[in-house]
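Below, a portion of the complex is reproduced, with chain positions unchanged.
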Amino acid sequence: MQFSALQIATILNGRLEGNPDTRVHVISKIEEAGEGSLSFIANPKYEEFLYRTKASILIINEDLRLTKPVEATLIRVKDAYGSFALLLEKYNHILSEQKSHLSGIQQPSFIAPTAVLGKNIYVGAFSYIGEDAKIGDNVQIYPGSYIGDGVQIGKDSIIFAGVKVYHHCVLGKNVIIHAGTVIGSDGFGFAPQQDGNYKKVPQIGNVVVEDDVEIGANTAIDRATIGSTIIHKGVKLDNLIQIAHNVEIGQNTVIAAQTGISGSTKVGKNCMLGGQVGLVGHIHIADGTRINAQSGLSKSIAEPNAALNGTPAFDYKSSLKSQAIFRNLPELEKRVKELESLIKQLILEKERI
Amino acid sequence: MQFSALQIATILNGRLEGNPDTRVHVISKIEEAGEGSLSFIANPKYEEFLYRTKASILIINEDLRLTKPVEATLIRVKDAYGSFALLLEKYNHILSEQKSHLSGIQQPSFIAPTAVLGKNIYVGAFSYIGEDAKIGDNVQIYPGSYIGDGVQIGKDSIIFAGVKVYHHCVLGKNVIIHAGTVIGSDGFGFAPQQDGNYKKVPQIGNVVVEDDVEIGANTAIDRATIGSTIIHKGVKLDNLIQIAHNVEIGQNTVIAAQTGISGSTKVGKNCMLGGQVGLVGHIHIADGTRINAQSGLSKSIAEPNAALNGTPAFDYKSSLKSQAIFRNLPELEKRVKELESLIKQLILEKERI
């Protein structure tokens, strides 16, 4: 498959600089792009490659200023990353048309007699679908998945290999769940007893995952004690994330890998949480909050669109200042020591007078 | 199913305030409770709901003081959370009586000819039980689980979907293991070689999980290099926890999600570890130690019942003071700068005299 610069510029509605007949046959990372490659630069960190890449065509942001001559044919667009994503999607679509489409029920698999299956679904070998489960049209369930009793999965969703969904959880339309993820395990609730033992609190709620949610690999989302743990529409969760019982994640919020959210905490809409962040239980995070990686939040955030950092987290910019002084604490202590010695001297001299 | 306030108060041995004939048909979270709901308030953070909930019956702590009139019928008990757990348990019991009980061997499954199975067990489809494995009475093994050669599982235990237990590990009675958890993977032991390569140290020990332990989803517990990694009686582990080789966790200790414990470390009895805590290897943590979320411990804790926080962790209350000053470090540095300028001025003036 070959594309010309003119074709690509037309697809992306971009401005062409260079030869419209330049042809590419492969998509590459900028670091590895050779002749015949199409690549892109969105992150300023990679601008250095602009002047030495062998790529034949480059997609760049329309406001990027050239400081030296560039050999590649350029296509300028508003959002280079988004445009590149669009191209990848078209490319991916052509690829998947070429390969045989996944469909049908592979054997052996286990489908309970009361399960209701939609049209055109794929059920991989060794997958288990429990009693009264409802699987929507075009759903793909990869091999070795477990779909418990009464689970509902909306149409066009993809469940990758070895996903486990406990009984009575509800997944929306166009949901993607990556391999190894567990949805609906019991919340971590134990009532302490007089003798030091703990008594399990039954977890009779479920998990609700709304439409257009994507969840990474080996993540764990606990069912609610009562009611539902809710992942709202359009949320994107990365790998190895912990979502405790009765948590609620607001629409279009994005959470990076290894972050953990404790029981009953509510995260607002359009938030961005970095990796390895921790949130204590029973707090509320306002819409649009951004939390830096490895931060720990112990209190609710009431004002929308705040940026936070640190453990315990506070205002992002202030925290950077505190961190800078932390690095120089030995120096600060030395300054205090010197002041102490100067003062002591002044007092001694005064007494001598 | 309907219950009256009098019935509930009788079950819980609680004190009734209000109409003994008030009836409920559903159990709800306090935030979502409507008419006909039974709910509870244990955490003071939720007391605000007391005066505006639509719940028909509320379970509260006996010492909770009302500051305004309350519409719901109240049932006062010593421990509202524990009593609520008790009710949920009874409710759950009735529910599970209603649904068909899991039992029998689903097909296809793989049971080695030398495996010994107890009475009344459930083995889900696509589960694997290895040579010489011993499965106790009433054990439930959900679909897609792997029980290696020589593994023992005590009676009444529940192994959820897709759990992997490596060869020769031993699980006690009444153990619950949630989906995706791995027990008995090799410890992380490699001997550095002269040429920069690492040589694997064979891990010939196992994991022992004692009675009444519950382990969350996607947790990993490594087998011992030699001897056993031991999770003692009544321990509760949350999701995505890392337990390294030769670790020992004392009786009734509770550990929250994403915490990691390095090789050969011993944690005492009745400890409480928050989420995302890290412990280095080869240390001992005294009984009753409480460690705040995201803390990191690099040294043994000899004195029981200490509360710790921070990385590296130290006394909880002191660490809060240090954290408060950390937030204001720029202010502290400004004060030092002012002192320096004042001192400089004093010295200059003195010299002028």
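Brief remarks follow.
Note that the chains are named A and B in the order they appear, and that numbering of residues resets to 1 at the start of each chain.
Following the convention adopted for this analysis, contacts are C-beta pairs under 8 Å (C-beta built on N, C-alpha and C of every residue); 3 or more make two chains touch, one makes a residue touch a chain.
In this text, all values refer to a predicted model and were calculated from it rather than measured experimentally.
What's in place is 2 chains of the same protein, and the file's complete complex has 3 copies in all.
The rule is simple: only the chains that are shown with their structure count from here on.
In the complex of the two chains, the chain B residues touching chain A come out as 27-29, 32, 43, 45, 79, 81-82, 84-86, 88-89, 91-92, 95, 99-100, 106, 108, 124-126, 142-144, 160-162, 176, 178-180, 212, 214, 216-218, 234, 236, 238-240, 251-252, 254, 256-258, 269-270, 275-276, 293-294, 323, 326-330, 332-333, 336, 339-340, 343, 346-347, 350.
The touching residues of chain A, when paired with chain B in their complex, are 108, 110, 126, 128, 131, 144, 146, 148-149, 162, 164, 166, 180-182, 185-186, 188-193, 196-202, 204, 218-220, 222, 224-227, 240, 242, 244, 246, 258, 260, 262, 276, 278, 280, 282, 296, 311-312, 314, 318-319, 321-322, 325-326, 332, 335-336, 339, 342-343, 346, 349.
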